[in-house]
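One protein chain omitted, others in place.
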Amino acid sequence: MEDLKTKLKEQIIEALNLQDTKPEDIDDNAPLFGEGLGLDSIDSLELMVLLERQYHIKVEDPREGRKILQSVQSMADFIQSKQPA
Amino acid sequence: MAERVFITGVGMITAIGDNVTENLQQLLAQQSGLGYTRYIDTIYKDVLPVGEVKHANESLFQLAGLPPQEGLTRTTLLGLIAMREALEDAGISELNSVPAGFINASTVGGMCDTERVYFDIIDPGKEGSFLQYIDTLDCADCTQRIADIVGFSDHIATISTACSSSANALMFGARMIKQGLYSRMVCGGTEALTRFTLNGFNSLKNVDKQFCRPFDQQRTGLNLGEGAAYLVLESESFAKANNSRILGELSGYCNTNEAFHPTSPSPDGDGAFDAMRKAMEMSGIAREDVSYINVHGTATLNNDISEGKALERLFGTDVPPFSSTKPFTGHTLAAAGAIEAIYALLAIREGLIYPNLNFSEKMEELQITPVTTLMQGVAINHVISNSFGFGGNNASLVISKYEG
């Protein structure tokens, strides 16, 4: 799980081109949108693309996406729930 | 005192008809043009509905009165068909009898054809007739091809402000007339379906897999469409001296920007509110004078909330009858403003309010619901036509009955 979260943080930084951010700057439970990293709705679409391209998980409903993309923790939980143990 | 601007000719082609008369027939029959593409090469061809014009390019050449030839894109052909009808409708046989300008609108130019040959174009190992399409990559190509074929030799321009493009083309033409630069301008837009735009809107998760449901609680997005429409605008003094048949007046318009987000409107519809309010102010009409609003109503989650809020803020508890005609035509992007301006004229002439197809459940954010049945025999004097788009570009037009 820890490995997954670290990898996810690196992938988020790369996908969203967060140039001055390092993986350790992102708190597992901090909100990604609004105050936290200051991401917006286009970033949320890009994060869904990340899930699809890297983890082969498709999120169809943007409303569902909002819940999954709350934080790195919620993304990691979602990825794990979709992968065979 | 600036001249009034009259509409003296119209022409169009959409998923519901090859000309204005056919469009009216389908509106009256409440017959949607949405379906599945026959002409775009996409994995979504059986998945995402579109409002496609029911002709292959070969048949469009025929409708445009031209022999098939390389270099003329579907965008150009659709535009030509609508343009020829508009000029004929206005009784213009000799285009250069008076100086006339042409303001066109396009969002992706000839992408419909260039996307098929793009990888050949960039491959130095490939030669062939596809090279004829190189110049069709931009938005000016369709404008100039149409201009050259029908004979515009004076002022030409192409506008691209996403979904409000042709509403802005009409506005720009009207302003040129009011400035006294021209007494006749032909304005509108043309748009062909492309794999590029379909995937673009789909990547924004803005496309409904069902037929689009504007202002419905269960809506999940738009359906793209294609088509073209042009309106002949003339100054009052010219139209009278020329004995032009006056179809209506472009009595008000306004262009505003949301300045909120690259692809989303503000939740309270600030830009839409301002655009409608200022267009009505210019037209000199009060709220109770508005007989019908042809809303932008794309059926995306954000547009309909924002536009609906703007309507409630502007009209309070007395929101005029409104409907979106996107479930008939699909969202035709750059052509939408001009297509819907013609629908506004038809509403006035025929005393009609079109039904907002596919509506069943009121949105929880709003108190208002659209008109769902065809209303006939209604006295319609002023119609507001909305076009809102990407980049926060909003445009509202007021089209009014000509009283003589």
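As written, the chains take the letters A and B, and residue 1 is the first residue of each chain.
Note that a contact is a pair of C-beta atoms (placed from the backbone, for glycine too) under 8 Å apart; a residue touches a chain by one contact, two chains touch by 3 or more.
The working rule: contacts and distances are computed from a predicted model.
**Student:** One chain of this complex is not shown here; going by its UniProt record, which of these names is it: "ABC transporter permease", "DNA polymerase Y family protein", "3-oxoacyl-(Acyl-carrier-protein) synthase" or "Protein translocase subunit SecD"?
**Tutor:** According to UniProt, the chain not displayed is called "3-oxoacyl-(Acyl-carrier-protein) synthase".
**Student:** Which one, B:Leu204, B:Ala228, B:Ile384 or B:Ile399, makes contact with the chain that was left out?
**Tutor:** Only one of B:Leu204, B:Ala228, B:Ile384 or B:Ile399 touches the chain omitted from view, namely B:Leu204.
**Student:** In the full complex, which of B:Gly65, B:Gly91, B:Pro262 or B:Gly284 touches the chain missing from this view?
**Tutor:** That would be B:Pro262, which touches the missing chain.
**Student:** Please pick, from B:Ala100, B:Ala162, B:Leu233 or B:Ile353, the residue that touches the omitted chain in the full complex.
**Tutor:** Of the candidates B:Ala100, B:Ala162, B:Leu233 or B:Ile353, B:Ala162 is in touch with the missing chain.
**Student:** If the hidden chain were put back, which of B:Thr42, B:Ser166 or B:Ser400 would touch it?
**Tutor:** For the chain that is not drawn, the touching residue is B:Thr42.
**Student:** Please output the residues of chain A touching the missing chain, sorted low to high.
**Tutor:** Residues of chain A in contact with the hidden chain: 16-20, 38, 42, 45-46, 49, 52-53, 58.
**Student:** Residue-wise, where is chain B in contact with the chain that is not depicted?
**Tutor:** The missing chain touches chain B at positions 42-44, 106-107, 115, 118-119, 121-122, 124, 131, 134-135, 137-140, 143-144, 147-148, 152-162, 168, 172, 175-176, 179, 181, 195-196, 199-200, 202-204, 255-263, 270-271, 274, 389-393.
Methods note: only the chains that are shown with their structure count from here on.
**Student:** Taking the mean of the C-alpha atoms as each chain's centre, how many Å separate chain A from chain B?
**Tutor:** 38
**Student:** Touching chain A in the complex: which residues of chain B?
**Tutor:** Residues 203-205, 220, 261-264, 301.
**Student:** Per the contact definition, I'd like the list of chain A residues that touch chain B in the complex.
**Tutor:** Residues in contact with chain B: 40-42, 45, 48-49, 60-62, 65.
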